[in-house]
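To start, the structure itself, in structure tokens.
Selected chains from the complex are presented in situ; the others are not included.
A, B, C and D label the chains in the order they appear, each numbered from 1.
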């Protein structure tokens, strides 16, 4: 028989729920406030300052940094980066989904192992990984020589130092960031719903589109965020695999901070980027919510 | 056994193992086109397993499934002309009631303007028009089950597989659904294979019934056959309440047969077409409703056994007594609930009477 | 120097002692700039512990220091960065008395424009920026930056991924100072670079040694050291500083104002400037040592390798890179446009 | 069904190979005599020997591991708690705001975060050290953990927790016995993710690292000027082999 202790039982279940919720959230919230939001405020202030002659920060309040960004050059860079990031995200999704689904279908015992297996390559150093890719892709590299061995091509094809190489580098670099959230979302989908769909004449593709995709939505969104954003900010991959023949936002920001030593401009750039992303996501979730609203009806 | 010709579904000695357990054991069935066929059996008998193999979710370890004469080996579920109503509903949590119901039609590329009215009709049938935009999580158990039902029936497949389709519905709704199902079956001429453990439902709705236990099919037949002439004690007991007597069956000079029971001291008159050597043991099964209780022995019946009322169970339309013939023998008696026959009270002494022709006598 | 102190038992920088702990010196430097053996020797001599931390570029170094990061004692900015750090007041005046080895500086490294009479900095390693090329692939040895525009070598050329150096080369070849701040001139330079871009395989500041060694490029703008490294792999590699001239650079040892044990810092600088020590470093890194004696101590092939030890007759043609102040914006804009032009 | 799983398996394994391709190359070259791993110049153990003697690399590796492990544990704890808190918050405005805010660190350029933290630590006079690095890494790992864990939480049937309460479980017990086991795959994934990001982070680390807290990435990147030594290949090879060993070990343990 369960003992009563009214004493320990708070006045109202709902409010205890709330209280519990807040006590769970507050540590993380506190941490981020101190070690993220406050620092962010500082940089925000910086973004309105000016660059000192020797690269220091001169505390003024001017919007020139933001106005400078109106230059079409930056527009093109943003556009190009977004293009790259989108393509890379799509690539990761395409490669990641089957893998994630495969893992999710494995017996529970083996899933963890696979996740680790996927992660291990990324416990090596990013730079040397990229160098390895350069070796594979270069004219006399692994790729070309194998292709020639197979007689698929006669003369080596230029892969390294092309947009293709950059894309490949990005997809490779962020694939696990897509696979994990996807796996996590797919793993708990109730098998019987898939059976039901198959029973109702759904082809494997239809099952994927109509059942798996929507049910895995949270995971997909998470994955896309985890891939898209860092892709936007990437600067080493474009420099090494792309031969630094072009610029992405990442390069630009890094350039402003570390070459031009114009922290105010760099910060302004970062904030604009941030706003763009936040705006896009807000828009996405807004429409999302609306759709669900319609789904539920009144 | 029916020839493949008019058989809509046929299973050839299906076997399914789940690890150690033999869930389905050499099941051979043949369901006629347009027939309402029920699989009746206790929990864990293997009913769902059979259905899942018919639908194609599980591949038989042995045997084969024929639908409309075609072997279904290797045919994926979405290419089988069957629809399954899952015991666990398996509704799509992210789709509304209407979307769930429409799913099958959309998959078959039915034009929108045709889908809408059919969905409306289906929802009317299961009386859920008002909840068409709810998500499954916002429905009650019974409502969910009705959605599952509509989602399958709307497709008008050659064969509808039902796994406990009405278990979550109340008496009345259940009866209405039963009527709906029958109507559809007769009008559209669909074939139904219905898994249930609800004897009455099976008896009233089915054209034929297969009784399963422990993965095996024990008997297939029309409701009457199953109930009146069960092939085995298990079937007899499972299909309805039964009172039992065991003993040696013998015939006297006068050509009438007797059962010298192990339980009662006086012999019991029985009547069977089967030849009994006189040394064999038999099991006599008597249905509660075939027994009459009277204050005094009633000469109209060959058998009259004194008994004492032990318990009176009120069941609305009828009243059930548990009567004690002796320490070892407690019987169920069922009588209609009518004012005229005042129900005897516990403790009362009375006589349980029945005709020799009543009851089933099985070799034990 | 005789000292009775034995090396401290718990070695290796794993556990960091508090900065200011007299016994530890924090050396903030390019990776590999100082060999472990050398450190060990210094520790043996002084009984101090040396903790090495590394940075990747002058700008990173500055970024960290100018925003107030403390705890480091000695570091090695390049020439132009020295002037910036001086102006930002990050540097501690050197106590020449503690750095006797300063006397042995190469003459041309004395009294450099950015820090006359070495109040704050001591040149440590130096070298030039020129062209590394594969003599097997290029018939006539190039002597001008112009070769980088030669269509015959299209797709076999690499440029540094450094706006000042790249523009520097062009500006020199156009007869200007590489420190020009004239927007018109810079614009013109950009035009030439845009014209060149289609010939360039890649802009890189770190991989051209591999590229040369593997023959992926036959012409590479770069620092001498890496080119010299490439020579080890592919003997046909040569190095030249074009006649229009090129950059001369020097990484200089400085003591930070925030240092908590400046004395030890000065000692350390002196130690690094010791002929034998710098000779060893020079030998290993293939950069020229700033110490006269050291030049004599390094092995002949290294000493006579123009990629490592620039022939002294070259000196008049070399120019120090200087901070161009606000004009950096002009370079930056031009550089970005160069990168954004599709070719 | 069958053909489907076959297809999945093959694509799955192919993708895995893709992930390991550069690793194989890198391991091979850790035995290459040439310093500039341009082409094969013969087999050698030199890089491993060098590595064995290179105290600074050992220190850097140790630092990296310390930072990665501690920040992962912290971030996972904080993130898990926060995710569950958010799920419990009835769909209020506060929840949406929080959701957005807690994800913000994901969507700002790393370098800005680095600079921000640097300026912050300097202004509040926290001397840069390994600790500051850990603080920073935890900050950007919390949202990573949350994103993944929450994707998992959505799938959890609330009735299960109800059942646990109904059977007399305290909130903590319900978590330990029911929620946690069902969440574990998600948390494991999140942890792995955090660990990986932390292990390989350069930018934020550089700006928050203090004297004596050089991590492996810092070390490696700073080699750029004098040429990245194949020691790093050797080190990477060792890391990979070690991790593989651990995997094999846990597999063996599961067998029993």
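Rule of thumb we're sticking to: a contact is a pair of C-beta atoms (placed from the backbone, for glycine too) under 8 Å apart; a residue touches a chain by one contact, two chains touch by 3 or more.
Please read these numbers as outputs of a predicted model, since none were measured by experiment.
Trainee: Note that one copy per chain kind is shown in place, then state the copy numbers for the whole complex.
Mentor: Formula for the entire complex, using the labels shown: A x1, B x2, C x1, D x1.
By our rule, only the chains that are shown with their structure count from here on.
Trainee: With chain centres set to the mean of the C-alpha atoms, which chain is at the far end from chain A?
Mentor: With centres defined by C-alpha atoms, farthest from chain A sits B.
Trainee: Which chains touch each other through the most C-beta pairs?
Mentor: A-D
Trainee: Averaging over Cα atoms per chain, report the distance between chain A and chain D in Å.
Mentor: Distance between chain centres, rounded to whole Å: 14 Å.
Trainee: Could you give the separation in Å between the centres of chain B and chain C, each centre being the mean of its C-alpha atoms?
Mentor: 91
Trainee: What whole-Å value do you get for the distance between chain C and chain D if each is reduced to the mean of its CA atoms?
Mentor: 35
Trainee: What residues in chain B touch two or more of the other chains?
Mentor: In chain B, residues 76 touch at least two other chains, as defined above.
Trainee: Multi-chain contacts in chain D: which residues touch at least two other chains?
Mentor: As it turns out, chain D has residues touching two or more other chains at 37, 39, 115, 119, 221, 224, 228.
Trainee: For the complex, give me every residue of chain C touching chain A.
Mentor: It comes out as residues 57, 59-60, 62-63, 66, 84, 87-88, 161, 163, 197, 200-204, 207, 214, 216, 323, 325-326, 328-329, 332-333, 335-337, 339-340, 342-343.
Trainee: Touching chain C in the complex: which residues of chain A?
Mentor: Residues 51, 53-56, 73, 76-77, 131, 134, 138-140, 161, 239-240, 243-247, 251-252, 255-262.
Trainee: Could you pull out which chain B residues touch chain A in their complex?
Mentor: Where chain B meets chain A, its residues are 55-57, 76-78, 82-84, 86, 88, 90-96, 99, 103-104, 107-108, 132-135, 138, 151-152, 155.
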